[in-house]
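Dumping the structure here so I can ask a few things about it.
Every protein chain but one is kept in place in this view of the complex.
Every chain is named by a letter (A, B, C and D) in the order it is written, and numbering of its residues begins at 1.
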Amino acid sequence: MTLIPWLLVAAWVWPLLLAWPVAGQGGSWRASSATDGSVTAAVSSTVPITVPSKAHWRGFLTILGPLPALLAALLLPVGTRLELPWLFLGTALELDPVGQVYLLFTALLWLIASVYSAFSLRTAEHAGRFGALFLLAMAGNLWLIVGQDLFSFYAGFAMMGLASYGLVIHDATPSALRAGKVYLVMALLGEVSLFAALVIIAQQTGSTEPSPDDLTQLTALPIALVLFGLGVKAGLVPLHLWLPLAHPAAPVPASAVLSGTMIKVALLGWLRFLPVGTQALPEWGGLLAAGGLLTLFYALPVGLVQADPKAILAYSSVSKMGLLMLVLGLVLMEPALAPVGVAGIALYAASHALAKGGLFLGVGLRKQAALQPALVQPLVLGGLLFLALALVGAPFTSGAVAKYAVKPVIEAADWPWVAAAVAVSTVGTTLLMGRFLWVSAGTRTHSAPGYLWPGIAWALLIALVALFPFVLGKATSWATNSVAVPLGVVLATLVALAAWRNPDWLKPLIGLIPPGDLIVLSRPVGALVKAFGGWLWRPIGQLAARIAGFAIDRYERVCNEPPGDVERGLRAWSVAGALWIGILALLVVALLSGEPLLDNGEASSDQGGIQADSGRQAEAIANEESSPD
Amino acid sequence: MSQMLSWTALLPGAIVLSSMLPGAFIFLVKEESHVLRGVLNMFGAIIKLVLVGTLIWGVFLGGVFESRLTIAPGLDLVLHADALSVLFVTLSSVLWLVTTVYAIGYLEHSPNRSRFFGFFSLCVSATVGIALAGNLLTFVIFYEILTLATYPLVAHRGTPEATRGAKIYLAYTMGGGVALLVGAVWLRALTGPVDFVEGGVLSGMASTLHPQLIAIFLLLLLGLGVKAALVPLHGWLPQSMVAPAPVSSLLHAVAVVKAGAFGIVRVVYDVYGVDFAAELGLLIILGVWASLTIVYGSVKALTQDGLKTRLAYSTVSQVSYIALGASILGPVATIGGMVHLVHQGIMKITLFFCAGNYAETLGVHKVSQMDGVGRRMPWTTLAFTVGALGMIGIPPIAGFVSKWYLGLGAVEAGQHWVLLVLAASTLLNAGYFLPILYKAWFRPPPDAWPNEHRFESRFETMGALLWPPVITAAFCLIAGLLAAAPFSPLEWATLIARREYGL
Amino acid sequence: MSAQFLYGGAGILLFALGLWSLLVHEALLRKLIAINIAGGGVFHVFIAIAYRGDTAPPDPVPHALVLTGIVVAVSATALVLALHRRLEQAEEPAADAEVLSESASASSAAPPPRTPAERTPGTPHPETPHG
Amino acid sequence: MADLLILPVLVPLLGGLLATALPVRSALVGTLAALATSLSGLSITLLVWLHGDLGTVLGGWGVPLGIGLSADGLSAALLAMASLVALAISIYAGSYFAGSAQARHFWPLWLLLWSALNGVFLAADLFNLYVMLELLGLSAAALGALTGKREAIAANLRYLLVGLLGSLTYLLGVALLYTAYGTLDIGLLGERLGPTPIAATALALMVSGLALKTALFPLHFWLPPAHANAPAPVSAALSALVVKASFYLILRLWTELFAPITDIGAATLLGLLGAGAVLWGSWRALRAQRLKLLAAYSTVAQIGYLFLFFPLLASLPPGTARDDLFAACVLMALTHGFAKAGFFLAAGLVQQKAGHDRISELGGVAQRMPATTFSIALAGSALVGLPPSGSFIGKWVLMRGAFETGQWWWLPVTVLGTLLAAAYVFRVLSRAFGLEPTPLQFVTNARTEIPALLLAFASVALLGLAAGPVWAVLGFGAAPA
Partner (left out) sequence: MKRDLALLLGILLALLAALLLWALHATLALEPGPRLAELASARLEQTGVSNPVTAVLLNYRAYDTLLELAVLLAALLGIWSLGPAPAGYQRSGPALAALVDWIVPLAILAGGYMLWVGGHAPGGAFQAGALLGAAGVILRLSGEPSAGLPGEPAQRWLVVLGAGVFALVGGGLLASGFGFLTYPPGQAKWLILLIESAATVAIGVTLTAAYVGGRPGSGTAHNGTGQSRTVQR
């Protein structure tokens, strides 16, 4: 079956092709005219669906997007490789083991999110634009998973980054726009440093598809740049500022995918472009691990004080990514842990993605699902509870299996207290999830039509999450977190009871730290930079202005004064005559004093007798003596 | 004249004449006879393309194409086609065809079109002449003819601003031309006739002459820098944006500006030889100057509200990429510089075409008026987006490829600071392009456009105006996506680098 | 040969005097006369060097040259005078005075008689406007 | 074959006489005579190109007694230029003066001027040159005053006086030479002349006399008013041809006859005056308010360029480098001849149509006559020395010579001159881009616009791209680079 490897290409090209017809969904600029259909029909001739008046069918195309990727993930054996030397700068598409896991959960989550978006946003304003950007982001995401070489990774990364900016600012509310701006600035910074890193990697390893052994030759600079570049995407603490702002601002399916799959890409990048397992990087690994720990513990308290459920979930993603970074850091410090660690990270990422995606979609459903409110809402709440437990890693859930997979790395870490710290963090996360349930329970629902299919898709997701431990995990793994989680639950119920009795007890804590916490600092820093720039630029600007002014008025004065007849003086005969005779004299002197005359001048001037009759005679004689030769 | 002039000797000359002769006839064409003028234009463009095609094939097989005309004893007008010149010739001829179509559409009812298209063809012949120039004298001759031929185009509209812009343009380029002339003559006096030879001519000069050679390089750089819009000498570019869109797209994005950059590449590689230039420390000067221009151009572009002026400043910064590529020692950076010569051309011409479309169809001249343009003109704005993202260097569009090779070359040569410059430039480009895209796609359109006039065409604007930007945008994508394919700009640039470095 | 130097020197001095007067005096007629004197001086030099002692006949070539020179000088003088009169007729107030003499008082200084063989009729008397 | 040399002088003379005699048909006679004269001139050039220098003595009396005529490379080249330019001027004048009373006065004087011009280029006898110069000066002044306007007459009066002064000084120089060497023939003189004070004085006198007539820098005061106020064809002839005759004489005297005694000092003096001319002429041209005044000052500047060659020629030993410089100097003279004639003819058309030639108000007219504006543009680019033109080649060789002889100080002069020239040419051309309606067709009046266009085109394309023949005519052949 030679066709199968082309599935790898179809995985990411297919959504790209769908992007344009979906974009046309809102009707081209001439909404009314009949030609509208023909244009888009010409392009997407592959879809024979008849054209309803408002052409909603294009919205459903987004659902078709992730299908090839899902098929590739399920059908293709690991290691199928496709070399396309002519595409871009020499593309190599391959399904490595980590890639396969990533592809699976990414495609799954994109599929469910696209179902959700196709139905929920169908009648929304600018649906076409959202659909197109959604597909572009999906294509970028899939391309970088499947593409092994540097270029594909960077191309996917950039496309995904820019497209998701469009998703974030879809609602065009002021907060969404501000979030979008922050997101874009930080994403671009990340991208640029990733570009520099990849260039140096390509140069130092000499190949565009560096294997872990080639990567051992890397020096400090590329590693730092990769860590910084992907750290922004992963939400490493000082660089996480955009995450809590962007995710809540984006529409539900977008934030589900953002939190679920997009931020996981950073881990994939690190796994691919850092010498995992082949070289011990004690200092970089330690730094990453410490960063992870810091992120893990920083995000929890801030998340607890948030008011918006999506902000809480965003902070929980940040902390979970902190945990994964910790594990990766440990693996980097101790290469022997690599095989176990990488598998653990992949599994953990998968479980977190599905759970977090489900939670976000659940929040969406909680807000808008309308069917017979009596029956649906409790179901939604139940689902949310289950997903929260899975996220926390309660026993018998996917979280437990994932934690079990990761535990050996944590235990083997040379810092003994790491395991204890992780346990405490699990309790913290449980508290956070409790807070989330409390808040989402309190949200009022304003129902909107058309949430049947999203509900079904959500239910499917929950079923998958439920099946996750039994399909992948070994029996022993089900029992992990058996101590930490119940403790967390107990604490959570206690606090809930206390808060329920007198609500204003915790009131001051809520909203203490606004989402995107450190961003507040940026305003003064920005002002400082502007002031410094102004202070530096002003003198140069003034100098330039002065010079320009001087030159212009000089030019003006010279050019505009009336030409006047300067030549009048020259035209006077006496002046002209004087000049002329002056030149004549100069010429004679120059000729006489010239060397040809000097060397044989004597022969010609014998002094013979002179008779001069006129009055000038004396002068002539005087002149003769003084004659040059 | 006695020996039979084989076609290899005639081809370069024919290429230059293929646009000059129609141009000369167009001058005499009456104003109302559009068809004749159109036919002459297209005839010239297509013939040139065919000839260039055969030239590409010939040079690829290693053939030598040279037409030599002795103006006076010791002064030869030489048109010699080597790999580098073919790159530039192909770029200008392809884009000339596209721009001619665009110009015919753009200047539908405007006056003085015979004069316009006459000078337009003259410009292209001068550009092709510059590309094919075989020695420094021919280069200087065609360099000045280009100045002469572009002056009437910039002043074409006849408004006071147009004449003022043209006057400023002339002041700069005339000064530059004279500097180039003095440098060329000084070099000619020192070393005899200066033919462009791959790998450079001057490496064998006595060391006593080195200070003079450095002075000559600075003079040549000054002369070429005016057209390549290096920082202090770039003043004319934003001013000459008063010219009609086809002029600012072909000339100020491709022909004139590239002539300067191409000149710098010629001088560095084929006159001095890149190793000798490095030995004299000239590459450092060029590198620093180019980097300054890159950053300065982008910073200035941030503050410009006029769409075309912003694009002009972006050109100022982008063209210096080529100079930067030339200033880094190493084949990879050379490839980066050369390929950017093509990529910047097709991307920038797309942007200028779109700017022209907005101006012509909606009367939008300022970035602040660009709200909701995406809704009104989706195809043009899509082309604009492709061009803009390409300029920023977002893969898979062509801009990324050249930025990648420049970066790789810089790192290979150990000049890591270049990465910093590239990063800064990318961010700044994003800084002034993304807001435009945001306004175009995400802002609601105003209730009435400044002066919209609907064309009876089936699409958003006239066919002749719409298809050129879409085609060039497609070129950008193809040049990016199929960069590694044979006969792509990247492959040809690699061929040039291989021949320049004698690998 | 001192005679040749004597007369040749006189010719040169005449030339110098003519130049001086041409360059200093404003009046056009004085300038014209000065030029004729300078011309005369040059012709004088020619004639002086033609002298070959009392015995041998003088060298005819300079004589012929001088004859030709004189005719040329006459025609030039005629044209200058005609231009001058045409200029006066134009009667505009002489804006650039330095070229022209005081327009009104063109004194009719009769030209000093020069070579006996030739009576140049060329200098017209300013006619009193007739009838 | 050598006695064909007299034809270029005899034919226009006869034509002039006939035109005087038949005033009514003077235009027809004039045009026919013009054709015949240019044919004879060009045939002489062809003969010189094919068979080398030609020489003959009139009257069959042998050199010392009779008057010799000679045509070497230099005079052949200038003769060719004069023939072509004068032919174009004649065709132009045919329609310029059509129907006006001045025609009957124009043609005889014009043909006499042309005959004198050819006489100067062909003469090999010093006194004969004096008579030719006088005939040239007289007829030029008479032609200049043709319009009858006040300024024209005043200017031409001054021109005539200056011309007389110059000729007399020249004659004194000839007298001194005759005193010392007893012959008037240039060839014989060349052999007898040695580095003696009398030769130096004679050279000084002759060169300064001719400098007055060729309007070298401080002595240029008479040229602008004279050339600016003359009718268009006359000012074209004055600027392109008459001024060139005296320059040609200075060049011939300086580089051939008085070669033994000219030295670097004197040559540098001429060079300095030339530099002054370039800068002062260009600056005044930039500030001129009238188009023809601008063209006149540009003539002063271009003559300055020609004198820049003298110091370089003086400091180079005879060889290919010196030949290249000499040929470049001739090429610049030729190009200036064509370009300036084209410029003046076109300017005349603009003045005729607009009624005035104030540059600031020429916009509208310039656009309604595209062919004229185009020839002003071509001629302008040749005057500035932009590449496709012959003067670019000239400047290239001049600069190269300056570098090779180490006299770098002529470079800033050339550079500044070029920039100023560009400024004043484009000051005029920028007027051509206004909001006027599009002209109907390219050529409005063929008989006047075509000659101007062809002249300008010759200076740009012909001499620019095919300057080889100039080297060949001068006998330098295809010298190695």
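Criterion: contacts are C-beta pairs under 8 Å (C-beta built on N, C-alpha and C of every residue); 3 or more make two chains touch, one makes a residue touch a chain.
Keep in mind that what you see is a predicted model, and the values were worked out from it rather than measured.
Asks: What shown chains come into contact with the chain that's not displayed?
Replies: Even though it is not drawn, that chain still touches A, C, D.
Asks: Which residue among D:34, D:93, D:117 or D:176 touches the omitted chain?
Replies: Of all options in D:34, D:93, D:117 or D:176, contact with the hidden chain holds for D:176.
Asks: Among the options D:23, D:55, D:364 or D:475, which residue touches the chain absent from this view?
Replies: Of all options in D:23, D:55, D:364 or D:475, contact with the hidden chain holds for D:23.
Asks: Of the residues in chain D, which ones touch the absent chain?
Replies: 3, 6, 10, 13-14, 16-18, 20-21, 23, 56, 58-61, 64-67, 102, 105, 108-109, 112, 115-116, 119, 127-128, 131-132, 134-135, 138-139, 141-142, 145-146, 148, 153, 172, 176, 178-183, 196-198, 201
Asks: Tell me where the left-out chain touches chain A, residue by residue.
Replies: The list for chain A reads 574-575, 577-578, 581-582, 584-585, 588, 604-606, 608, 610, 612, 616, 619-620, 622-624, 627.
Asks: Since one chain isn't shown, list which residues of chain C touch it in the complete complex.
Replies: Answer for chain C: residues 1, 4-5, 8-9, 12-13, 15-16, 19-20, 23-24, 45, 49-50, 52, 56-61, 63-65, 67-68, 70-72, 74-76, 78-79, 82-83, 85-86, 89, 117-122, 124-125, 127, 129-131 touch the chain left out.
The rule is short, and it goes like this: only the chains that are shown with their structure count from here on.
Asks: Hey, which chain is the most central one here, using CA centres?
Replies: B
Asks: Taking each chain's centre as its mean C-alpha position, how far apart are chain A and chain D in Å?
Replies: 72
Asks: Just the number, please: Cα centre separation of chain C and chain D in whole Å.
Replies: Distance between chain centres: 29 Å.
Asks: Where in chain A do residues touch two or more other chains at once?
Replies: 571, 576
Asks: For chain C, give me the residues that contact two or more of the other chains.
Replies: 19, 22, 31, 96, 99
Asks: Please give all chain pairs that are in touch with each other.
Replies: A-B, A-C, A-D, B-D, C-D
Asks: Looking at the complex, which residues from chain D come into contact with chain C?
Replies: Contact set of chain D toward chain C: 127, 130-131, 134, 137-138, 141-142, 145, 148-150, 153-154, 156-158, 160-161, 164-165, 168, 171-172, 175-176, 178-179, 184.
Asks: Using the touch definition from the top, list the residues of chain C that touch chain D in their complex.
Replies: Chain C residues touching chain D: 8, 12, 15, 19, 22, 28, 31, 35, 38-39, 42, 45-46, 49, 61-62, 65, 68-69, 72, 75-76, 79-80, 83-84, 86-87, 90, 92, 96, 99-100.
Asks: Report the residues of chain B in contact with chain A in the complex, numbered from low to high.
Replies: Residues of chain B touching chain A: 375-378, 389, 393-396, 400-401, 403-404, 407-408, 411-412, 416, 419, 422-423, 426-427, 430, 434, 438, 441-442, 458, 460, 480-486, 490.
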